[in-house]
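What you see is the complex with one protein chain gone and the rest in place.
Chain nomenclature is as follows: A and B, assigned in order of appearance, with residue numbering initiated at 1 for each chain independently.
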Amino acid sequence: MSRRYDTISFLSDYGTADEFVGVVHSVIRELAPHATVIDLTHGVAPFDVRAGSLALARSISYVASGVVMAVVDPGVGTSRRGIAVEVADGEGVLVGPDNGVLAPAVAMAGGSGRAVELSNPEYRLEAPGATFDGRDVFAPAAAHLCNGVDLSELGPAVDTDLLFPGVVPLPQIDEATVIAQALWTDRFGNVQLNVGPDDLPTGFGEVLEIRCSAPSDPTGGVTRAVARVRSFAEISSGAIGLVVDSNGMLSLAMDQRSAADELDLADGDQVVITALDEGAVFAPPVRVDLTARRS
Amino acid sequence: MSRRYDTISFLSDYGTADEFVGVVHSVIRELAPHATVIDLTHGVAPFDVRAGSLALARSISYVASGVVMAVVDPGVGTSRRGIAVEVADGEGVLVGPDNGVLAPAVAMAGGSGRAVELSNPEYRLEAPGATFDGRDVFAPAAAHLCNGVDLSELGPAVDTDLLFPGVVPLPQIDEATVIAQALWTDRFGNVQLNVGPDDLPTGFGEVLEIRCSAPSDPTGGVTRAVARVRSFAEISSGAIGLVVDSNGMLSLAMDQRSAADELDLADGDQVVITALDEGAVFAPPVRVDLTARRS
Partner (left out) sequence: MSRRYDTISFLSDYGTADEFVGVVHSVIRELAPHATVIDLTHGVAPFDVRAGSLALARSISYVASGVVMAVVDPGVGTSRRGIAVEVADGEGVLVGPDNGVLAPAVAMAGGSGRAVELSNPEYRLEAPGATFDGRDVFAPAAAHLCNGVDLSELGPAVDTDLLFPGVVPLPQIDEATVIAQALWTDRFGNVQLNVGPDDLPTGFGEVLEIRCSAPSDPTGGVTRAVARVRSFAEISSGAIGLVVDSNGMLSLAMDQRSAADELDLADGDQVVITALDEGAVFAPPVRVDLTARRS
């Protein structure tokens, strides 16, 4: 007996200006009317596989048991594979292109169990063109899984060691310096870094210095003192705080303003963190090279 | 026996570019799979408690019986309380931060019954950081209410007289002049005022004069003749109409164009309404100080 599912959690770079998301919902509704579709987000930047994989990884420990479908797919229509990957002994199945968008979430869910390539034409929709696999390949696979079709029926098994890996940058940490990277800027302008609170050396204290720079301009950028805080509202007006965010990572933040704008930070930029004498936080903010790099 | 609910109506300033809304849905799905979540809107401007409270008040008489969750929460992580407030003899429960975002809707729903502070850790999610109470506090509270948990189990009772009040500006009205305020500009550029049709003095007739000004520039702004109309299409091309909108308030509008752009109006601006001789509507629009205030 195969498992049935009743929730499909759906993430993509489809946006909501077009009908792509609605058509995917419609296909699922027609094939598996009992399934509920939850939109994680469709606001991933077009073609940005890395950003999509990070958003999925941030969500994965909260998504309901069932099927997860992630479609950020610049290679649609090429020989890149569509895959379905079981996790947690089959409590969940992740469906999407084999381009790394699923990989960090699979790892966070405990690693892959069985995996297949979605090549069985019986469980795909026929289509005039090969540009919308969300509709023609991934939604039907997700719906049929909800109906109790076993993973193995969707296509041939895939060696999980050969799945496309995710790319999550690791920080460089030594006693005096943490070289971090800006992973994600949210709607409010908070910038999540790829370091958690335990990654900071114990001697760093409550006030730190950050030096931000874009890969294209490593000597430019902004240098600022930042205080560690527990909430946005603890940050003084105009100051930058370093907060443990809702994913347990360190985020640069301001109180009701955008830290990303203030620091001229973009996803992928480098943020070098060093210790700073506590007195400095009471001095005016240290700024270096404030000529706007991206204006 | 406690009541069960099956609908959660959800409003926030989370936007849809990030996965915040999807994660809140996921938490509810896992805790109360029978509940349907209806997204009222997540497009409230970041941190704009007033705008969120007005959007909720405009919606409240249409939301389905059940739980309403409103999260516009610049004070997340501080000592501001999370609350749940019963209305209509428990037919509805409003859940959110105690910062005024719920207050106008509670008033429109007939005032508060029982209210509690959401402090019982049994009905919250543990989280690494205190920045996402939508996920960790409000969604679990809403889901447990749907499951039949009584309000009183979520935390200690709160004196409803001490709840944070909502701020809805009142117009100043005398026989010759109505000093109104722009409450809300919708997607189409219609500008809702804080006056209803019965607030206009009876002698005002069908053609009026409006004088718009920003708080920062009370002598600038645009003066125009406006005709009272019943539909957008009754407004002549290029003219401004005053229509009774879908909430029963007066809105400044144009036919298939943005009145907000034409009048250079922003939410919170003052709009002074006076009577005008009917002949004036056939004259060219009166404009004063058209140098763009906000360019």
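By our rule, a residue touches a chain if its C-beta (ideal position, glycine included) is under 8 Å from a C-beta of that chain, and two chains touch if they have at least 3 such contacts.
Since we're looking at a predicted model, the values are computed, not measured.
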Per the touch definition above, residue among A:46, A:121, A:203 or A:218 touching the missing chain: A:46
Listed residues B:227, B:243 or B:276, member touching the removed chain: B:243
Selected from A:27, A:109, A:222 or A:252 as touching the chain missing from the view: A:27
Interface residues of chain A (partner: the chain not displayed): 14-23, 25-27, 29-30, 33, 46-47, 74-78, 127-132, 135-136
Where the missing chain touches chain B, by residue: 6-7, 9, 11, 16, 36, 38-43, 55, 58-59, 62-65, 186-188, 190, 230-234, 243-248, 251, 255-256
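The criterion applied here is as follows: only the chains that are shown with their structure count from here on.
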Intercentroid distance (Cα basis), chain B paired with chain A, Å: 31
